[in-house]
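All protein chains of the complex are present and in place, except for one that has been dropped.
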Amino acid sequence: MNAWTSRLSLRSNTLLVQLIVLFFILVLFSILSPYFLSVSNFMNVFNQMVEIGLIAIPMTMIIISGAMDLSVGSMLAFSAVCMGVAFEQGLNIWICVAIGLIAGMLCGALNGYLIARHRMQAIVVTIGMLVMLRGLVYVINEGRPISGFPDGFYFLGQQYIGVVPFNAIVLMIMFLLAHFFMKKTRFSTYIYGIGNNEEVVRYSGISVVRVRFILFVLSGFFSALAGVFLVSRLASAEATSGTNIELDVITATLIGGTHIFGGRGSLAGTFVGLLIIVFLRNGLNLMGVSVLYQAVILGALLLLAVGNQKFNGA
Amino acid sequence: MKKMMTTVITGVLALSLAACGNAGPAPANGGTEGGASDPNARTYFINPKSIGPAYWAAAEKGAVQAGEDLGVNILYNAPTEADSSKQINMIQDMLTRQVDGIGISPNDSKAVGPVFRKAIGEDVQVVTWDSDAPETERQYYVAPATDEEIGELLAQTIGEEIGGEGEVAFMVAGLGSQNQIAKSDAAKAYFAEHYPDIEIVTTVSSDDDQQKAYANAQNLIRTYPDLKGIIGFAGGEPPAAAEVVEQAIQAGTLEAGQIAITGIAVPSVVKNYIKNGTINTDIIWDPGKLAYATVYILDQLAQGNEITDGMEIPTVGTVTVDGQSVFIGMLEVTNDNVDSFDF
Partner (left out) sequence: MKRLLNMHEAPIIIFTIIVTLAFSLYSSGFFGIDNLQMILDQNISMFIVAIGMTMVILLGGIDLSVGSVLAVTATSVGLFLSHGIHPWVAALMGIGIGVLCGMVNGFFIAYVKIPDIIVTLATMYIFRGIAVGISGGTWMTNFPAGFRFFGQGTLFGLSFPLLVAIVLIAIFIYGLKFSRFGRRIYAIGGNGPAAKLAGISVAKSKFKVYVLSGLLVGIAAVIFASKVGSVQASTAGNSLAFEVMAAVLIGGGSIFGGIGTIAGTMLGVLFMGIIKNGLIISKVSPFWVDATTGFLIILAISINTLQRYRQNKGKEGDLV
């Protein structure tokens, strides 16, 4: 992991900044807490960051394209609960997983349809979806958590392969794939292009509508996937899951150097940003620091880490 | 070069910030490391549902007090919102820290199963408090009473106050929260059995937002002009309902005593409403004693002692032990005793 990130850091100065911050945090907590620097703690952290990490992948792409998706937490809960309800109907668990994923993609498609096709403002549409889907979750299961899934399903979120949690491996593979995708494919050029100058992309004969639509469907899919992993990890599908997860995801993305106005950013940066916030939280937890101070520290770090970038025309 | 400088500054500031967070004065709520400073003493992690509400702040004082009395370290912390996945992440972090026992008030009774199994496997004592997780491997559950008993007591109180008939509305903190569902279901069942003439018109949820609870109460009074009673199932609901009713009485749209209110609320928050007679009876237990008992039970378990029915817990008193549940008892707050509580 270090090999490929450091290779990149030579090309991207921003990433270097983020890596140094991460390094500081790791060293700091290793000194301050005797429990921090251990394989089991690191694996524990990796296990915990999977949901935020999965959603951060499409979020990075969407922010690069100059939009934003605030409905991810609700989509996560909606797919999780759809999956749970399907399971209660006696369906095979893997069919239920598929149903959950499809439900997420449908939500994403609705977002995409309204935002891409009808040019509605992404923030408002996704706020609306945030409220509506969270409400639908309560309609579907009346707020009662669903549990009792078969043991085979818990493999996704609770099993370790060697010392590494299975879900963290999935996250790594997803990040590598997405990273490759963002570096090598033409589609990613469109994403950056739309973020920089949508008109030029359109006049180049590329369907901006389609690119945006695909991005929001992806967001729905990854949110649903995160929902599946969360249910597996917690052994329970809850109506409240994923509340405020969008803030964590956006914070990770921004600390990772993605430009809030679009056009710039990288998945490698997001990954480092993600590591920064999860290790920060873990380290502060280990030291017994109150979550109130954690919130203040996270806020200050966000200002400091992101604040030193240049924002043209901002 | 400039960038490097800013980087370094960022890092240094992050360092000092984090250090401040640790070295700063112990906050009045959340994140305190109370009790003995002896590093070899046993350490317990006491975990409420969330940090912020007055109820949990009162509990923290009890936990810290127990830590001092018993000579053990107490870590009291939770996420800022009652979110189950964040709570479980924090429990996992604490297991990494190798605490000797955890006292958890689970946001989701099922979701804590795996992490409890892991804790038991690592020889960590596991006790739930305030909210239970009956289908897990937790050793004991410390509570004032069962959710059913609390719900029934609330239903009984309001049933008596309104004379056994009329419309009653429920106000809850969250439609999806397990302990709210259990309590309101029990109240519903109690009405069905004992007061068939009481009709539950609706259940409104505030999502723990005071302003929303306030607006909910206003809408209730407007929507159901014949409403006779309101039960608030969480700490924020009864004061909001009482405030709205008092304002309506002042505005002349409601007669005093037309709507009876009861619920679960910390005495200090509803003191004025009880004195004004807007709330006649409020059900509560001392969250500090609850947390104290939790720490005490954990410490007994860690020492290999048995938990027996009728055992005496210092400052808390005699407790009832029923199977794996430890009950410390409820309190009824009325105009006569409201000034005697210090939480």
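All chains are identified by letter, namely A and B, in their written order; residue positions are counted from 1 within each chain.
The working rule: a contact is a pair of C-beta atoms (placed from the backbone, for glycine too) under 8 Å apart; a residue touches a chain by one contact, two chains touch by 3 or more.
Computed from a predicted model, the values in this text were never measured in an experiment.
Only one residue in the set B:Ile46, B:Val126, B:Val168 or B:Leu220 touches the chain that does not appear here, and it is B:Leu220. Between the chain not shown and the residues B:Thr80, B:Gln139 or B:Gln258, the one that touches is B:Thr80.
Within the complete assembly, B:Ala54 is the residue of B:Ala41, B:Ala54, B:Ala189 or B:Ile249 that touches the hidden chain.
Only one residue in the set A:Leu37, A:Ile95, A:Leu177 or A:Leu303 touches the chain that does not appear here, and it is A:Leu303. Residues of chain B in contact with the chain left out of this view: 27-30, 50-54, 56-57, 60, 80, 175, 201-205, 207-211, 214-216, 218-220, 222-223, 236, 239-240, 243, 247, 250, 253, 266, 268-269, 271-272. Think of the hidden chain as still there; on chain A it touches residues 66-67, 70, 114-115, 118-125, 127-136, 138-139, 142-143, 198-199, 212, 247, 250-251, 254, 260-261, 292-296, 298-300, 302-303, 306-307, 311, 313-314.
Simple rule for what comes next: only the chains that are shown with their structure count from here on.
A straight line joining the Cα centres of chain A and chain B is 31 Å long. Within the complex, the chain B residues that touch chain A are 3, 6-11, 13-15, 17-22, 24, 27, 29-33, 51, 75, 77-85, 88-90, 92-98, 107-111, 113-114, 174-178, 181.
Residue ranges on chain A touching chain B, taken from their complex, read 13, 16-17, 20-21, 24-25, 28-29, 32-33, 35, 38, 40-41, 44, 47-48, 51, 138, 142-145, 147-148, 154, 158, 230, 233-236, 238-244, 280-297, 300-301, 304-305, 308.
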